[in-house]
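The block that comes next holds subunit A.
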Amino acid sequence: MNTFFIYALTGGLLSSLGLLGFILHRHLLRRLMAFNLMGSGCFLILTGLSQSHQGVDAVPQALVLTGIVVAVSATALALVLIRRWYHLTGQTSLPEDVQSLEKTSSKEAQG
Partner candidate 1 sequence: MLDWYFWLPLLVLSTSLVASGFIFWINENRSQLRSGINLTAAVLKIALVVIILLGVMGGEVYETRFALLADIDFVLRADALGVMFAGLSSVLWLFTTIYAIGYLEGTPNRRRFFGFFGLCVASTLGIAFAGNLFTFLIFYELLTLSTYPLVVHRGTAKALRAGKIYLIYTLGGGLVLLMGVLWLYGLAGDLSFYGRNHLDALAVTQPAALKWIFFLLIAGLSVKAAMVPFHGWLPQAMVAPAPVSALLHAVAVVKAGAFGIVRVVYDVYGITLTWELGLLLPLGIAAAVTIIYGSIRALMQEDIKKRLAFSTISQVSYIALGISLFGPAGTIGGLVHLLHQGLMKVTLFFCAGNYAETLGVHKIKDLDGAGRRMPGTSLAFTIGALGMIGVPPVAGFISKWYLGIGAVAASNYWVLGVLVASSLLNAAYFLPVLYRIWFRPQEQPWPHERVLGRWDTSLWLLVPALVTAALSLLAGVFAASGFSPLTWVELITSREYLP
Partner candidate 2 sequence: MIEALLFLTPVWPLVVLVCSAAWRFAKGETASFGFLWLTAPLPGLLLAVLAEPDPAASFLELPGLFLGALWWLDEVRLVFLLMTSLLWLLAGCYARGYLKVSQGAKDQLKARLRSFEYLWLLTLAGNLLLIVAEDIASFYTGFAIMTFSGYGLVIHFRSHEGLAAGRSYLYLALLGEGLLLIGFLGAASQAAEPLMSQIPLILEPDNSLGLPLLLCLLLGFGVKAGLALLHVWLPVAHSVAPTPASAVLSGAMIKAGLLGWWLTLPLGTSNWPEVGQALLLAGLVAALGAGLLGALQFKAKAVLAYSSISQMGMMTSLVGVGLLDFTLWPALVPVLLLFLVHHGLNKGSLFLAVGMNERLPLRWTPLLWLGLVLPPLALVGWLGSGTLNKTLMKGVLYEAGWQPLVFWLTLAGLATSLLMFRYLWLLYLARQQLSQQEKQPQKINFWMLGSWLLLLILGLLTPWWLPLSIDNFLWPDQQGWLDLAWPVLAGLVLAVLAWALTRRSSAWQKWVPPLGDLLVVYRYLGLGLLKGVRGLIAGWDAAMQQLVAWLGSLKSLGLLMDKISYQEIAWRREAALIFTLLLVVLSGLLLL
């Protein structure tokens, strides 16, 4: 149990926490944040776990650096889409959630 491993475990917890958030949340921004939390957990595992085995290692750090950049690109892309989506529909969640609401409301209206 060294420092690195503590953070690896933290990364594990963060990952599942992020996953839970990703499952439970509807709001697109919140899901995106959950995704980022998950990503952070993932990076922690990569660095922490490998370093817990063989000390400081440049390779995972470089990988995580790449990962962070990729994650921010994805986040930015998602935000662009979300903004556009919101602009067009006024929704902040994925279409099916909205659809289901519309459907139930229309059903109620019919009923």
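The candidates were selected such that all candidates are chains of the complex that A comes from, given by their letters.
The rule is short, and it goes like this: a residue touches a chain if its C-beta (ideal position, glycine included) is under 8 Å from a C-beta of that chain, and two chains touch if they have at least 3 such contacts; residues count from 1.
These numbers come from a predicted model, not from an experiment.
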{"item": "Result, touching chain for subunit A in the complex among 1 or 2", "value": "2"}
{"item": "Residues of subunit A touching candidate 2 in the complex", "value": "19, 22-23, 94, 96-97, 99-100, 103"}
